[in-house]
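Chains shown are a subset, placed as in the full complex.
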Amino acid sequence: MSAALVMFMIPGLALFYGGMVRAKNVLATVMQSFFTIGLVSVLWVLAAYSLAFGPDKGGLIGGLDYLGFAGVGQQPNPDLSPTIPHIAYAVFQLFFAAITPALITGAFAERIKFSAFALFTTLWLFLVYAPLAHWVWAPGGWLRELGALDFAGGTVVHMNSGFAALAAAIVIGKRRGFLKEAIVPHNLTLTILGAGILWFGWFGFNAGSALAANGLAATAFIATNTATGAAVLGWCLTDYMRRRKTTTLGAASGAVAGLVAITPAAGFVGPMGAMAIGLAAGIVCALAVSLKFKAGYDDALDVVGVHAVGGMLGALLIGIFASTGFNELGADGLLAGGGLALLGKQAVAVAATLAFSFSLSFALLKVVDLVVGLRVTEEEERAGLDISQHEEVGYAFAEGGGGMAPVPAGHAPAERAPATVRVPQGDLG
Amino acid sequence: MKLVVAVIKPFKLDEVKASLEGVGVQGLTVTDARGFGRQRGHTEVYRGAEYQVELLPKTRIEVLADDDAVEDIVKAIVDGARTGSIGDGKVWVLSVEQTLRIRTGEMGGDAL
C-alpha cells in the first residue's frame, strides 16, 4: 500500500500549493498537480518506465524492453525488486515520477498557460526525469555505480524538481505585481492540510523505499518523522527570531523542508542524525526562500528554496551522518569514521544533477515557449488562470440567484441571458 | 460636505488609494461589489454546460470630502482607475447633510 500513500501525496501537494496562491488561481494550481497524476500514469506505462528502468544502455538510459509494461509481471525482478512483484515496483516508481514534475509547478504558478504546462511536463518526464532516475536507481546507472547514496529520491525527485523550478522561474519571468503588490496566500488551511497529507504519504515514500515492511522500514520511518518534526521547530524558530512570532505557513513549510532533506538519508541515518538534518533543513530553507527577493527571480511557491536547497542539504549531510550501523547496504559518513569519501560522492551527485536538470529544463522551457508560448496574456493573468485557462471559478459563496439555462456545450448561448454566478476573484478588465 | 462614490476595477484599488492620498485624502471606505454594464462578461463551463456571467467583480469606494476638495478627488480617482478599456467604472457625487466622527463627536469638516 506504500504506492497508494505516495499517490496520495500528489493531491496533498495540490492543496499545499493551492492554498498559497491567490483565490483566482486556486483551481489552475490544483489542476496542475492533479492532471500530472493522470498524464504520468499513462506516459509511464507507455514508455517512461522503460526508459528509466529498462536494461541499462551505457549507464545513461534504459532500453525499450518494457514499453507498455511488456514483461513487467507479477514475479519479483531480481535486479530491480528482489523482494516484491516487478509490477509493484514499477507502479511505486510511477508515483515518484508523477510527483516530481508536479513539484515544479510551484515555480511557474499563477502565470503559465495550461497547454505549455502539459507539453513541458510530457517532455520533461522523458528527457529529464527518466534519464536521471536511471542514473541513480537503475542497475548500471552511473551515479549508482559511483556509490552515491539516495535512499528515496533526494536527487531524482527533489533536487531535480528544484533546479528545474529555478530554470522555470527564470525563463517564464515574474508574476505581474511581484515585489509591488501584496501577493499572499488565500487559504492557508488548505496548505496545512496539504502538508499533513504530504507528511502522511511520505511515510510510504521513505519507509516504502525499503521495499519491505521490516526493521529498515521502521528505521526510515522514525528518521523521516524525527527530521520532519525537527524541521518544523527549525523553521518556527527562524520565524520567531525575526519577529518574535511563529507562523502557520512556516510550520507547514518546515515540515516539507524536513521531509525533503531526509528523503535521501532516511534509510542511512539514526534518529539523532535525522534530527540534526531536519533542524538544519528547517533553518536553512527558512532563510533560503528569501533569496528570490534579492536574486530577483519569482519562484512563486519557493520550490527552489525548499526542494533544491533542502534536497542538496540532505544529500550532502548523508556524507556526514550516514552509518552502516543502521543499514549495512549504506555507507559510513564522516561521523561514522567513513572519512570524506562518501561526502565527495554525494557532492558529485549533487553537481551532476544540478548541471543536467537545470540546463536541460532551461532548454526545454525555451522550446515550449517557442512552440505554444509559456505565459498567459496580461488580461488573463489579471483575471486569474481559473477563468482564463479553465473557465471555472474557485469559490461561489454568494447566492447568484437566477441565471440562464446551461447551454449544451458548443451551442450559442440564448439571446439575452443574464447570470449572476459570483466571480469573487480578479477582474476581466 | 460631499460624498464621492466610485465603482472601479478591483486591481486598481491601490493606485486609486495612492492617488487619493496624493491629494490629501485621509480616509475612505471600500466595499466589494459586482457590476453590470457595457463591458461584456465571460463564460463559465461546468461538465459541458455553459453559463454566461454578466456581473463582474468591481470595487466600490466612498470618500467623504469638503465641497472644495471634490474636484481634486474626482480627478485623483480617474487618474488612478483609468485603464482606457471598457469597464473602468463610474464616479458620482452626493451631497451630505451632516457628518460626525464617532470617537470624538466632531461634526462636519472636523469629522474627516
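Worth pointing out:
Which chain is which? They are A and B, in the order written, and residues in each are numbered from 1.
FYI, contacts are C-beta pairs under 8 Å (C-beta built on N, C-alpha and C of every residue); 3 or more make two chains touch, one makes a residue touch a chain.
Owing to the predicted nature of the structure, the values given are computational and were not obtained by experimental measurement.
Counted over the whole structure file, the protein chains come in the copy numbers A x3, B x3.
Convention: only the chains that are shown with their structure count from here on.
Taking the mean of the C-alpha atoms as each chain's centre, chain A and chain B sit 42 Å apart.
The touching residues of chain B, when paired with chain A in their complex, are 9-11, 14, 32, 34, 36, 39, 41-46, 48-58, 83, 85, 87-88. On chain A, the positions that touch chain B within their shared complex are 181, 382-383, 387, 391-393, 403-404, 406-409, 411, 413, 417-429.
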